[in-house]
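A single protein chain has been omitted from the complex, and every remaining protein chain is retained in its original position.
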Amino acid sequence: MFDTATMALDWLGVIVFAITGCLVASRKQMDVVGFALLGTATGIGGGTLRDVLLGSPVFWIREPAYLIACVIVSTLVFFTAHIPQSRYKFLLWLDAVGLALFAVTGAEKAAQAGADGIVAIAMGVITATFGGILRDLLGSESPVILSREIYVSAALAAAIVFVALLALGAPRELAIGSGFSIGLLVRAAALHFGWSLPRYRQRPGMPYHAAK
Amino acid sequence: MFDTATMALDWLGVIVFAITGCLVASRKQMDVVGFALLGTATGIGGGTLRDVLLGSPVFWIREPAYLIACVIVSTLVFFTAHIPQSRYKFLLWLDAVGLALFAVTGAEKAAQAGADGIVAIAMGVITATFGGILRDLLGSESPVILSREIYVSAALAAAIVFVALLALGAPRELAIGSGFSIGLLVRAAALHFGWSLPRYRQRPGMPYHAAK
Partner (left out) sequence: MFDTATMALDWLGVIVFAITGCLVASRKQMDVVGFALLGTATGIGGGTLRDVLLGSPVFWIREPAYLIACVIVSTLVFFTAHIPQSRYKFLLWLDAVGLALFAVTGAEKAAQAGADGIVAIAMGVITATFGGILRDLLGSESPVILSREIYVSAALAAAIVFVALLALGAPRELAIGSGFSIGLLVRAAALHFGWSLPRYRQRPGMPYHAAK
């Protein structure tokens, strides 16, 4: 029953990320095949890298329905992209849902594959963020990890909470729910209040030697 | 006998893509090692990603001759790059051959590994296009998938025709030949007539909210 809910959220994550890929495609005025390529790469990119690193079978090769869903969603967005653009704020919140969800499901898949806690956390972050990195590389956008706004940190928080609770013996449902909630809250607060972490700045009094 | 022909075309595809990588290297005025790196990455990149995703042994690890051929071709191009540049049109056609061929052989390798039809089509597109994506990323070129001209769609057409014919029970030779021909024809028409698919444009009357 909870597994069904997790799977539903997992699907939601794939579809939401696919839509964000299509939004980049729309800004680059791509054709429908470009939409499908960028939408699919963004939707399944994170989970694909996770599976390859873990040595597990890639999830969409075993369940091609993910692939079909990404293509259908991308095609729909191509013909109706004025809708999600005018609802961009709504989309950012869906994206936050996807980020928090993938961080937890990515960490869980790694833990189930027998990975160490720190590895599971890394897999959560990779699953949550690689789709967006791929989208930005393929679409020649400024990489999301360079953004000023808290983003990767939200995924990190979600994965850490999930793995820590699991290690403390908490029931799986509680760990998933807590990790997801924390990740979503952190990202939501960053979106709502414009939160960002302190950034590196050259220390005063130190001469700057242009690196590299 | 037909397998020999397929292998010959496969080799041709690797070499042609290696040459396109070298052309980018020549525009960046790289040294001979840069030529070898960019030529090899472009020549074997698509097939490498296909094998990694399928969980198959990477083809050039089992048959290092592919690697050696890419290095030799890249070195030759370094010292004679004025030749392919002055024959750029001829090269575009060879590139079209490689694209159509890799789309079919990529889909076939996935089908032989037991993948679903839609997965086989995706693998065909990945095999045909990833080398070029890698070339453009490493060479800081504008990504090929952002180009206005039909390119990915030709690979998609080739893979769909091949997989559909195979599913309909057509002999393997016919499926390969048809997929390859369709892909080559679509790309050739795009090159000759400047074909492109309709691109996404903001619908009239809708205010543009800058996405992200």
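For clarity, chains are labelled A and B in written order, and residue numbers in each chain start from 1.
Here is the rule we use: a contact is a pair of C-beta atoms (placed from the backbone, for glycine too) under 8 Å apart; a residue touches a chain by one contact, two chains touch by 3 or more.
Quick caveat, the model's predicted, so the values are computed rather than measured.
Q: List every residue of chain B that touches the chain not included in the displayed model.
A: 23-35, 37-38, 40, 48, 52, 57-58, 60-61, 64, 67-68, 78, 81-82, 85-86, 88, 92, 137-140
Q: For chain A, which residues reach the chain that was dropped from this view?
A: 52-55, 115-119, 122, 125, 133, 137, 142-143, 145-146, 152-153, 156, 196-203, 206-209, 211-212
Convention: only the chains that are shown with their structure count from here on.
Q: For the sequence-identical pair chain A and chain B, what is the superposition rotation angle on Cα atoms, to the nearest 5 degrees?
A: Between chain A and chain B the superposing rotation measures out at 120 degrees.
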